[in-house]
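Apart from one protein chain that is not included, each protein chain of the complex appears where it belongs.
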Amino acid sequence: MDYPLIVDVFFVLLAILAVVSGWRVFATDSMVRASFFLLVSFIAVGVIMILLAAEYLGVAMFFMMAVEMMVMAIFMVMFMMNPAGLNPMMMVHQHKFSIAAGAVSFLVLAAVALLAEFPDNPLSADIDPVRSLGNELLGDSMLIFESAGIVLLTTMIGVVVLSSHNGRYGAAEEGSMPPGLVPGGDPAGMPEEEDEGGGHHHCH
Amino acid sequence: MAVSWLQRLAARASVPVFPVRGMHGEEVLYRLALTPGVELVDSPRHASILLVAGGVPPDQYGALRRVHDQLPAPFATLWYRSQPLDELASATRIDDPDVLSGALKAMHHELMCGKRGSSPRLLPDEPPNPWEGLGDDGHGGEGMMGGVPYGRPMAMNMHDDIRDGLTLDSLTVTLGPFLPMLPPGLSVEVTLQGDLIQTWTTRDPPYPIALESVFFQALQGPVPIAELERAMARYHLKHLYFALRLAGLEALALTALRLAFESHSNPKRVATLRRRLVRSGFFGLTTTGQGRLDEETARRVGGVAARAAGLEEDWRSEDEGYRQLGFRPLTQRQGDTGARWRQTLAEVEQSLQLAAQAEQDATHTRHSDGVETPRGTWHRQWPEDQSTLLDDLLPGLEWDEALSTLASLDLVPLSPWSLEEASGAPVAQAIAEERRA
Amino acid sequence: MELLTLFFIVLIAAGLGLLIQWLPMRHQPMPTYPQRAPFLGGGLPETHAWNRYHTRYYPMTILLIAFEMEMMFMYPWAVVFVEQGMKAVMEMGMFLAILSVGIVYGWREGVFKWQ
Partner (left out) sequence: MIFNELILPVLLVTVVLVVGAYLVAVIDEVIAGALGRPSGAGAWMAPLAQGAWLLNQQANATEAPDWRAWRLAPALYLALAAIGLAVVPFSPTLIATDLVTSVVLWGSVEALATVVIFLHGWSANTLLALIGAYRYVALGLSYILISMFVLIGVALPAESLQFSQVVASQEELWNVIRQPLGLPLFLIVGLGMTFWGPLNLADSRDLAGGTASAVSGPPRLVWNLARAAMLVAFSGAAASAFLGGWLGPWLPGPVWMLLKMLAVLAVLLLIGRLMPRVQPERCVTLMWVVFLPLSFVDLIWAGVEALW
C-alpha cells in the first residue's frame, strides 16, 4: 500500500484523541460535557474511517452522532441529579466488575485484531464506495433495508406511545376519550360498559 | 495615555444604551428609539451606558444597584429626570430631553477615549453565599445536591409539573422591576419548569403611566373630540411599538412609533401598517390564540381587552358628541392576544377617523362625568392596576407565549399626573416617594 | 490532501476565534460577583440555573432519531437513483411511505406540541 506518512501520524493522533475523550466521558462531572466528549470521540473515529477510504460512513458518523449526542445530552440533563456536575461525583459504579469486563473485551478484540486472518481482496481504486453502497441497498440488501423501515416505524410508534403526554383527544392522565359521533354524544367506538365505568365527558 | 486607533474607532460606534425605565420615563425612550446613533439594548451586558429614565422608588434602589453593577467596564451612568443614587452623586443628571442624545454620545466618546473613568462598582465583591474552602471539596457543595457550590444552592424539585406531571427541577427567580420585556416597574416571582411558567406571583405592580392632559380636562368640561381621539391613538401606537419590537419586527415597530409622533396622522397609514403586519405573519406566527380572558376578567381589565373579548364597554357611546359622529364601539370575539392587537389597530384607525371628522365639525364632548381612557372607562373610579390577574393567566404558558400575552395586555395603573405635568422632574420623584408611603 | 487542507482550515478558524477572545482578555481582572450574577432585570435567582431542565419537546427528539437513522440510507440511494431508475423509485417510495405513517401518527398524537 502506498500512502503518505502523514496518514499514519494522523491515525495515531486521532486514535489517541478518541481514547482520551472516551475516557473523559467517565471522568467528567457534567452530563453535558460527558455527552459531548463522547461526540468528540465519535468524530475522531469518523475521521479515521475517512482515512480508511470509507468516506460516506465517516461523514455520516459526524452527522448521526451530532444529533444523537445532542438528544442524549437533553435526556441526561433531564433525568440525572446534579446534571451540570456542580458537586463532584463518581460517574462509574461496580468498579471490579467493570474493570474485569473492560479487560476481557479489550483482550478479545485485540486478539481478533492480531490473530484473525483477514481476507486479502484488494479492489481497484476507482470504485466509488458510496455508489457500491447504493447498489447494495437496491440489490441483495433490499429486504434488510425495507425491514429496517418497518422496525424503525415500530420504534417511532413505540416512542410516541411511551413518551407523548398529549393524546389525540387530550392529555394522557385524564383518560383521553374520542369525541362523540354527534356533538356532545357518547364517545365513538367505545364499548358500552367501559364507557360507564370511565364516566367521562357526559355532557348531555 | 495615547488613544489607540481602536478606541477612536469604538468611539464612533452607535451608543449602546441599557435603559432602566423608571416612573414617567418612557416618553424619552420613545424619542431615543427614533434617534440615529443611539441603540437601546436589552441586556446590560450589551451596553456602555446605563440610562436611568424617570424616578425610581427608594425601595427598588437595591435592584437598581444590582443592574448598575452588571454592566461590563467601561461604562457610565446618565440620570434623566431622576435622582442619582447617593454613591453616584457626581453622576450626570439631565432633565432636558432635547440634549439627552447628544449627552449620551458625548459620554460614550469620552468613555472610549479614556477621558472618563468607568462608573464605580456599588456592591461589595462577595458571592451570594460564602463558598471558598467550604463543603466537601472546597467549593461549597455537599454530597450530591447539597450545599452552595460556587455560592448558590442547586435547583431542587418543588412540585410536579402542571402539564405532564414529570417531577423534574423547577427554578424560582425574581424578575424585574427593570427587565426590559416586562412593563416598567413590574416585579414578579416566577417558577419555571423548562421554559414553561408554573407559578407567577406579582410582587410589585408596574409604575403608573401618565395620560395626556386632555383626558383630565375632559373630566372638567367639554374638550374637542379630535384632540381626545388623537391622544388615544398615540397611546395605543406606543403600546404597539413595544410589542412589535419584542416580536422582532423592529421596522414596523418604528413605523408605529413614527405614526404616534405625527400630529395629524392619516388613518390610511394605520390601515397600511395593519396590512403589513398581517402580511408579515404577526397574527399567524407570533400570536397563536393564547392569553384568552374570560368575560369577567376582561370586564375587570376594561378598555381594549374588554372589547377584544366581545364586551361593548365604551364610555364614548354614552356621549352625545360621539353619537353625533356616528360612533359605535368595535369589538372582537376571541379575547386572546391576537384579538387584542386586532382590536387595538382597529381602534387606532377608528380614532383617527373620528378625529378627522370631529375636526371638521369642531365637535366637543358633552358629558364630563366620565371619559374613555386608553386603559378603560374613567367614570366614578379610574382604571386601576390589574397586574395580579397575571398570576392566574400566565401559568401554563411557554415563556414566549407568556411574554407576548403580557405585552398585549395593558394592566398598568394610571398616574394622577398628566403627561405634561409628570415631565416636571420633582413630580416624578414625588410620585416615587408617595408610592413608598 | 483534502483532509489536510480541511484540517488547517478548521485549525485556523477555531484558532482565530479563540485568539480574538484571548488577546484582549489576558489582562482583564475577573469581574466582581455582583457583575457575574445572572441578569434578571434587578431580580435574583434562588438557585443555579443548571437544573434537570424539563425539555418540552422530548418525544419529537426520539422520533427524529428514528427518522434520521433511515435518512442515512437515502444518501447512497440518491447517488444510484438515475442509474437504477424505476426500481429505486419503488423502493424508496415504499420506504418513505412507511416512514410517513410514523410522522402522521406522531402528529395526530400531538408529539410536536410542548408536553
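Letters are used for the chains, namely A, B and C, taken in the order the chains are written, and counting of residues starts over at 1 for each.
Here, contacts are C-beta pairs under 8 Å (C-beta built on N, C-alpha and C of every residue); 3 or more make two chains touch, one makes a residue touch a chain.
From a predicted model like this one, the values you see are computed outputs, not experimental measurements.
S.K.: If I'm reading the header right, one chain is hidden. Which shown chains does it touch across the whole complex?
M.R.: A, B, C
S.K.: Give the residue, chosen from B:202, B:286 or B:363, that touches the chain omitted from the document.
M.R.: Within the whole complex, the residue contacting the unshown chain is B:286.
S.K.: Taking the full complex into account, find the residue in B:46, B:159 or B:323 that is in contact with the omitted chain.
M.R.: Result: among the candidates, B:46 touches the missing chain.
S.K.: If the missing chain were put back, which residues of chain A would it touch?
M.R.: So the residues of chain A touching the unseen chain are 30, 32-33, 36, 39, 55-56, 59-60, 62-63, 66-67, 69-71, 73-74, 84, 86, 128, 130.
S.K.: Of the residues in chain C, which ones touch the absent chain?
M.R.: 1-6, 8-10, 12-18, 20-25, 28, 30-31, 33, 35-41, 45, 48-50, 53, 55-57, 60-61, 64, 67-68, 71, 74-75, 78-83, 85-86, 89, 92, 96, 100, 103, 106-107, 112-114
S.K.: Across the whole complex, list the residues on chain B that are touched by the chain not included here.
M.R.: So the residues of chain B touching the unseen chain are 6-7, 9-14, 16, 34-38, 41-43, 45-46, 48, 72-74, 112, 127-128, 149-152, 171, 173, 179-181, 192, 194-195, 244-251, 254-255, 258, 280-282, 285-286, 288, 398-401, 403-404.
Here, only the chains that are shown with their structure count from here on.
S.K.: How many angstrom lie between the CA centroids of chain A and chain B, rounded to a whole number?
M.R.: Taking the mean C-alpha position of each chain, the two centres sit 46 Å apart.
S.K.: How far is the middle of chain A from the middle of chain C, if each middle is the mean of its Cα atoms, in Å?
M.R.: Computed value for the inter-centroid distance: 14 Å.
S.K.: Which residues of chain C are in contact with two or more other chains?
M.R.: Within chain C, the residues that touch at least two other chains are 48, 50-55, 115.
S.K.: Going by the touch rule set out above, which residues of chain A reach two or more other chains?
M.R.: 78-79, 81, 86, 165
S.K.: State the interface residues of chain B toward chain A in the complex, per the touch definition above.
M.R.: Result: residues 136-137, 139, 141-147, 149-150, 154, 163-165, 168 of chain B touch chain A.
S.K.: Quick one: in the complex, what on chain B touches chain C?
M.R.: 43-45, 60, 62-67, 69-72, 121-128, 149-157, 161, 163-164, 166, 168-180, 182, 187, 193-196, 398
S.K.: Provide the residue numbers of chain A that touch chain B in the complex, in ascending order.
M.R.: Counting only chain A, the residues touching chain B are 78-79, 81-82, 86-89, 165, 171-173.
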